[in-house]
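First the structure, then my questions, so here it is.
Omission of a single protein chain aside, the complex is shown with its protein chains in their original locations.
Letters A and B mark the chains as written, and numbering starts fresh at 1 in each.
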Amino acid sequence: MTALLELDGIAKSFGAIRSLIDVSLALEQHGIVGLIGPNGAGKSTLINVLTGVYLPNGGSVRFAGRDLAGLTTAERARLGLVRTFQRPTAIADLTCVEGVMVGALCRGLSLSAARAEALSKLALLGLAGSAALSPRTLPTGHLKLLDFARVLTLNPRLVLLDELMAGLSQNELAVVLDAIERLAAQGTTFLVVEHLMDVIKRLSHRLVVLDAGRVVAEGAPAEVIADPRVVEAYLGGEESGHAHA
Amino acid sequence: MTILAQAILNGLLIGGVYALVAMGLNLMFGVMKLVNFAHGEFLMAGMYVAVALAGLGLPAGTFGIYWVALPTTFLMAAFGLAFYLLLLDRAAHFGESPQILLTIGLSIGAQGLAQVVRGSDFQLVPNPVNGAALHLGALSLQLGPAIAFVVALAVTIAMARVLRRTRFGKSARAVAESVETAEMLGIDARRVYVASTAIAIGLVGLAGALLIPYHYTFPNVGQNFVVVAFLAIVIAGLGNVVGAVFGGLLMGVMQSLTASYLDLDLSTAAIYVLFLAVLLLRPQGLFSRGRRTL
Partner (left out) sequence: MRRAIAICALWALAAFAGLATKSDYLVSVATATAFLALWGQSWNLLSGLTGNISLGHSVFVAVAAYVTLLLFQDAGLSPLLGGVAGIAAAVLLAAVIGAATLRLKGPYFTLATLSAAAVVLSLILHYSELTGGPSGIAIPFAEDSPAKLEFTNVRAYFLIAVTLLAAVTLFLAFFRKSRLGFYIAAIKSSEEAAAAAGIHVARIKVLTFCVSAALTGLGGVVYVFFIGFADPNFLSGLTLSVEIALIAVVGGTGYLVGPIVGAVFYETIDAGANAFLGAAGGWDVMILGFSVVALVMTEPRGLCALAQGVAARLARRPPPPAGESVR
């Protein structure tokens, strides 16, 4: 089976700052892959390159066997490559369910089918009660879940979760982790960027460590965490006062 | 060749006043992210203030009328202070549409007020500068615009130094970069806003005082200048105060050149087309590199 996502030698710099130097990575279909690394390792840049927000200076991204060069964020999303935001904005003029429907509408569903789809995704994430509310009344953690629910209605094949879990209560966290595992079991692939180590350990089938713009380790979570290079990457981060793990 | 040189010269001289108007506009935008659509009416107010002061009497000598420049500048700066404290202070958090609405409302209201109080007549204080010209070979130099140009250049140099060297300048640049960061550094953003508004309105008052020796004063006079000043600041780069001066001069030259070679309507069209081209090809402005502010 060919990989769902293949990154080959991705590089991205901003002026003199080289955020990604050489990232090569292959993600198989199915499964949850954790992506960790100290702040400034290039995780956010990588997500932005994958979703077409940034054009890489070098390298290629293939998704489901297709080269993504030249495709916009929206086109990638419609192909099934979606992401969530660390700090999402509420769609102030719509109710929660309407805001979530947007993804399903982009998939070509009718208004009523999209509404049903949105309601089911809200229920999956434990937000069924908020459907008719304005998102302006919700706490930030719930806005992230709305954002997640919205991209789920696109029926994605690969979901990039950018620190989705930070700021959720224990109960909400349990619901969300359960939802992710269920979707993964049904064939959705997840790339999870997260600072909550216990969540990453519990969720990931595989772990990738990014440091200073390169992949420094990857493999089974327990092995990777014990890897001296990873320990060093984090300690290095700690010395400059940026550790979050 | 002489026509071309004369057109460029005229344009530069007209551009002096544009530069003073644009500089204040850009200072306010840079610091407060506010597009002041009433800026032209502050110019108009400055001109009426200067005309009123000149009506008190003119000292003898060619340049007697310029005694009004400093008092007008300070009166208008005080006016700017009031503008900030009465309106902008509260409006700072209103968001873009209400702020535009506020300054447009003020602009319309001020034009009406001027018409009610002073009538719609074109006013000009008789003075020796009006119509006087210097001759440099085949070129002629209108005295009024030339003085305005020289003063504008001097003010630009002074402003550049103020922004670089003084505590106000450093604070203003920090606030323009990011209000949050500036406040974390202990800078009182509100004081920067107050001072910037006062300086901006003072500058436009000065422009008014420099205009009255050779330009008619009437309720809508600000409109002629403010639209050009808007184009100037976008061409220079929004928020780039010193660049605004070059934007102002460039607009003056472009206006004068197109007017010498095209008929009036087409010259207006040409200026806007040039402006749109700059906007679309170089949205950060001609004289700004990347994120540099003020």
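In the analysis below, a residue touches a chain if its C-beta (ideal position, glycine included) is under 8 Å from a C-beta of that chain, and two chains touch if they have at least 3 such contacts.
All figures in this text were calculated on a predicted structure; none of them were measured in a lab.
Asks: Please identify which residue in A:39, A:57, A:73 or A:120 touches the non-displayed chain.
Replies: A:73
Asks: Can you tell me which of B:67, B:94 or B:168 touches the chain that was removed from the display?
Replies: B:94
Asks: For subunit A, which residues lie in contact with the unshown chain of the complex?
Replies: These residues of subunit A touch the chain that is not shown: 51, 53, 72-75, 77-78, 82-83, 85, 88-94, 98-99, 101-103, 105-107, 111, 136-137, 147, 150-151, 154.
Asks: Pick out the residues on subunit B that sit against the missing chain.
Replies: Answer for subunit B: residues 29, 35, 87, 90-91, 94-98, 100-102, 104-116, 120, 219, 227, 230-231, 234, 238, 263, 265-266, 268-269, 272-273, 275-276, 279-280, 283 touch the chain left out.
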